[in-house]
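Only one protein chain is missing; all other protein chains are in place.
In order of appearance the chains are A, B and C, and numbering begins at 1 in each one.
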Amino acid sequence: MEELEEMDLKDWFASRQKRKEIQEVIKQPLTTDEYCALWKQCFQCRELLYTRDLRTNLDVCPKCDYHFRVGALDRIEQLADEGSFDELDADMRSSDPLTFFDTEAYVKRQDEATRKSGLREAVLTGLCRIDGHEAALGCMDFGHFGGSMGSVVGEKVTRLTEAALERNSPLIVVSSSGGARMQEGILSLMQMAKTSSALKSFADSGNLYISILTEPTFGGVTASFAMLGDFIIAEPGARIGFAGRRVIEQTIRQKLPADFQTAEYLLKHGHVDMVVSRNKLKETLARLIAFHKPAPKVAAEKKVSGEPSAAGRT
Amino acid sequence: MEELEEMDLKDWFASRQKRKEIQEVIKQPLTTDEYCALWKQCFQCRELLYTRDLRTNLDVCPKCDYHFRVGALDRIEQLADEGSFDELDADMRSSDPLTFFDTEAYVKRQDEATRKSGLREAVLTGLCRIDGHEAALGCMDFGHFGGSMGSVVGEKVTRLTEAALERNSPLIVVSSSGGARMQEGILSLMQMAKTSSALKSFADSGNLYISILTEPTFGGVTASFAMLGDFIIAEPGARIGFAGRRVIEQTIRQKLPADFQTAEYLLKHGHVDMVVSRNKLKETLARLIAFHKPAPKVAAEKKVSGEPSAAGRT
Amino acid sequence: MATVEKKPIPLEFEQPLAILAQNMEALEKQLSDNPELEGDLERMQDQYNSLKRSLYSNLRPIDHLAIARHPQRPYTRDYFSTWDPGWVELHGDRKGVDDGAMVGALLEIDGIKMVAVGTQKGRTLRDKQHCNFGMPQPEGYRKALRLFHHANKFHLPILCLIDTPGAYPGLTAEEHNQSQAIAENLMELAGVTVPVVAAVTGEGGSGGALAIGVANRILMLEHSVYSVITPEGCASILWRSNDKVSEACQAMKMTAKEILQLGVIDQVISEPLGGAHHDYQTAAENLKKAIVAQMTELLKLTPEQVRKDRQDKFRRFGSFR
Partner (left out) sequence: MATVEKKPIPLEFEQPLAILAQNMEALEKQLSDNPELEGDLERMQDQYNSLKRSLYSNLRPIDHLAIARHPQRPYTRDYFSTWDPGWVELHGDRKGVDDGAMVGALLEIDGIKMVAVGTQKGRTLRDKQHCNFGMPQPEGYRKALRLFHHANKFHLPILCLIDTPGAYPGLTAEEHNQSQAIAENLMELAGVTVPVVAAVTGEGGSGGALAIGVANRILMLEHSVYSVITPEGCASILWRSNDKVSEACQAMKMTAKEILQLGVIDQVISEPLGGAHHDYQTAAENLKKAIVAQMTELLKLTPEQVRKDRQDKFRRFGSFR
């Protein structure tokens, strides 16, 4: 996947489409690897699922509704209108401000992460349309470096927020993260403040921000931009929290409830507005965006009275 | 005390002062009634206290710090600089909007309340100075109709708030109330909204409001202006809450903690900024008012830089 | 409509009517065998109709209370789903609790988008427990407050449906500062710059009702009640007796008509004969029309005007000399 770094996102989608078509044409006996690629077992109900069916169902188990993790590219495909996604800051990459080394150098770990995920960083950001509505969309990818937030994730989310503000577009961020990226030390921590500060200006502008929490979202991401949405939506079964389950168990020395930190638990405890199934997510976003859209100018002009702007929108 | 109704507040203070002087001159053997007037037993520690000493100690038991209830007139004397209190709306009285009758007519109960308390209504409001600082001061009196809030209490507190706003004075309200006055029905309830609405405008003006909760403060008063202070101060031992202890015990069918709804319990549960002893109350108010006073003009002019108003006050 | 409409359960004061209806039913069954009974049945029907008319046109305050509390009375969720079958529910105070007694929603009614909150009593036992019998905890009021701020931010008008015995008088409710939750709502709702319309659909119980009732326009359904304290509470304090609830109802002037006369509310919305539980659709339709009409008027005001209109309204309440 080395060449992927030189490819832009649209090429990637195109080539994947091509690969899909080729797969459908060639019918030959399967190798074990191919068999494994074609079938996937549900983590929850253990059902054996045909990979293509699973994809068609947006990576949701049709039997038990288990929501598989979704990468940033697939997520964009699921949410953005076809061909509408225009990526921002595609080339931005981490540097190594601390020349960090644990059992391996940070730069080496970055390369590994890219090889594994096919992505340059743990978030993809861009402008797109959702059911025809313009929107600024950021999607995190847990598959890249555990979705951890370093300088690049912070900067890209901040720039996306600024881009949305500039265009008076709604902002939508799909989070999935293990937390801050330790390898960038204090600079990672500061990304929490940087993104939140940008969101303060965005909130003051009166534009709409919808945060979507997906399996898993923890630490510095939850404790900053992910919890600051005008609406906060969680995917079914997603685990979301500040501290990890094990850390808490070690601290309080008692067992936690089985559903602790699940989306449903959060809903019960008032943290999120709603839990929405993945196959309803796009239409829900579209509905919320439409609901909060200022009335078009023509409607305002149609008003009989010459009084200034109405306090409400019809 | 019938003639009291025709007296204004300053006359009352003056005549009391005279009475005090007379008492000190005449020394004769005491009747039982006189004896009872001279001595009072502490409700908490059972100590027998010399009434005059108790008064000098602001009606706080010198042995166990029990805070006796204080009427509105005494409270004003304790808090306002001598002779500075200028009463507002002294003549305002309840009407009887529902022609309410339970086992007795509301109008009759009003007369009884006045006979008992020597006051026209359950709150006295006015402008005064506190340690030299101008302030708008309202003091409720539990001794009048259980300190209940009807139209007059609501209107007087609202007008006091408006007067404070007009003068950019700090607003101080000492609450003591059993709740809304049932005999004025829905109009009593609306006083909660009326006072809170006035306080919203006051808050927007950036002026300081200090609410003081004293034994006892409950129901509609707690659930409106009494809980809306920039600072909320409670007197030691005062019982403060929304619902009464008995109602709650009947509802949840379990015993409540002994210190439930006391000032100290509220402090522990984060409802109030501080619990302040009565003999520190005036100096605390003065300190808070001084702390939040905008810097005098001269200080601002002394600034070297020609830049507009500083973000902070020195 | 989410709830199946069942045959209305008769209230105590409706017993004569219920007995008559039973008799008529019995008579009807005999009719095929005894056609001569037709005349009797017709007379009974006349008798029934006139009794019904006289009964419902001479309701005592306590009868209104009974209708307002009728277990089949339409609740907030029933209205929301009648008006906008695709309504979006919004949960939670963001700080630890999603109070079932307070429902939050995005609604679109006749093309008007709004943020709506409403107290919810619950229908089944389990449901009732989840909703705490319609008595919000402080967190319920804070959920409403969060949505008021949302509405204000996005210039969406606010609708509040009120049907609650009152704020919950419990241990943790007090610990979590029920008073502050109510007081803050009164203050913040006074200050929003979008139109607020409130409707008492059942019980308007004290500060717990008012906490979502600081509105530009306040409506009451014909048989709903609104009072400073529950009549039971009033009777036990003033009469020191649990038998005097009817007297307390009478004395407090808590019916829609009386409160309109006192100038506190703006409009009484008529209900189907016998009460909203006899015909959800009509009740919902009547209320909807009034809400839409009031909202439409208020939406013509500027943000400053709409806030001033609301604050001026409450500034006037009171009676003194």
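The working rule: a contact is a pair of C-beta atoms (placed from the backbone, for glycine too) under 8 Å apart; a residue touches a chain by one contact, two chains touch by 3 or more.
Not measured: the values here are computed from a predicted model.
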{"item": "Displayed chains contacting the withheld chain", "value": "A, B, C"}
{"item": "Which residue of B:Asp65, B:Glu134 or B:Asp230 touches the chain not shown here", "value": "B:Asp230"}
{"item": "Which residue of C:Asn152, C:Asn177, C:Ser206 or C:Ser224 touches the chain not shown here", "value": "C:Asn177"}
{"item": "Touch with the omitted chain, as defined above, among A:Leu54, A:Leu88, A:Leu187 or A:Ala290", "value": "A:Leu187"}
{"item": "Absent-chain contact - pick from A:Leu54, A:Ala90, A:Ala163 or A:Leu228", "value": "A:Leu228"}
{"item": "Chain A, residues in touch with the chain not shown (by the definition above)", "value": "92-98, 100-103, 151-152, 154-155, 158, 180-182, 184-194, 196-201, 203-204, 219-220, 222-228, 241-244, 247-248, 251-252, 254, 256, 260-261, 269-271"}
{"item": "Sites on chain B contacted by the missing partner chain, in the whole complex", "value": "203, 206, 208, 230-232, 267-274, 284, 287-288, 291-292, 294, 303, 305, 307-314"}
{"item": "Residues of chain C in contact with the chain not shown", "value": "94-96, 138, 142, 175-177, 180-181"}
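We take it that only the chains that are shown with their structure count from here on.
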{"item": "Taking each chain's C-alpha mean as its centre, the one farthest from chain B", "value": "A"}
{"item": "CA centroid of chain B to CA centroid of chain C, Å", "value": "36"}
{"item": "Inter-chain centre distance, chain A versus chain C - centres from mean C-alpha coordinates, in Å", "value": "42"}
